[in-house]
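With one protein chain held back, the other chains of the complex are shown just where they sit.
Moving on to subunit A:
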Amino acid sequence: MSTATHSLPRTIGAHAVLLTYTVIALFPVIIVIMNSFKSRAGIFGAPLTPPTPKTFDLIGYTTVIGQGDFIHYFQNSLVVTVASLFFVLLFGAMAAFALSEYRFRGNSLMGLYLALGIMIPIRLGTVAILQLMVASGLVNTLTALILVYTAQGLPLAVFILSEFMKQVSDDLKNAGRIDGLSEYTIFFRLVLPLVRPSMATVAVFTMIPIWNDLWFPLILAPSEETKTVTLGAQLFLGQFVTNWNAILAALSLAIMPVLILYVIFSRQLIRGITSGAVK
């Protein structure tokens, strides 16, 4: 049935494209989760079939929970991700506010400098970072990871947030100034709530690479005490024998927290509380 705003062929076409993309995007994730519930023979015999009563096996999960200190690795990953996220959002928003709100000499140059990190991968500086961490005695601490990830996340955060902060009504900030609010109160109470959707966007973009990162934990904090989940999963990756059950189980478990954080933030993406403030 076709109406002025909907035509059936177009609707089918759009859904076909979207469904295809969804399948492609979800395929690897589904494979990982499916196979994590299968026995070793099941994984290699028929990797694309869901677990049957014959191939169903929780050996992967029992290995992961029994061997190694996985709860601790999770904790490390969570601490690093949440702390880095907090600092990226806080400092990113503050820098963005200064860049968008105040006129000062070198403003646009400073904005460019802060955004430069988007184009230059932080891994290029790994050797220097390692030397710095060794010199400051931060090797094998979570602090080292938090510092590096904060630096890694800031450029994008500053770039995106300063664009959004420019859209916050000047009148609102000025009304606050006339009512005697300090610049900090204006920032935290008036501006931040209004850019919350964009903060959530930045949070999602920042969080996922941090959680998934293997590089810096491997180089800066490989000790048992400070291992993150991705590094911990390497435990089952041997030179000659790889314990696929355990790896798949570990990866399936690693998806959970990041999924939960994502759901929390995506709620924020939808919520728009600006309505009613201006116009």
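One rule holds in what follows: contacts are C-beta pairs under 8 Å (C-beta built on N, C-alpha and C of every residue); 3 or more make two chains touch, one makes a residue touch a chain; residues count from 1.
Convention: contacts and distances are computed from a predicted model.
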Using the UniProt record as the reference, specify the protein name of the hidden chain from among "Ion-translocating oxidoreductase complex subunit C", "Sigma-70, region 4", "cytochrome-c oxidase" or "Carbohydrate ABC transporter ATP-binding protein, CUT1 family".
"Carbohydrate ABC transporter ATP-binding protein, CUT1 family"
Residue in contact with the excluded chain [from A:9, A:106, A:137 or A:180]:
A:180
Of A:114, A:146 or A:194, the residue touching the omitted chain is A:194
Of the residues in subunit A, which ones touch the absent chain?
169, 171-172, 174-181, 189-190, 193-194, 273-279
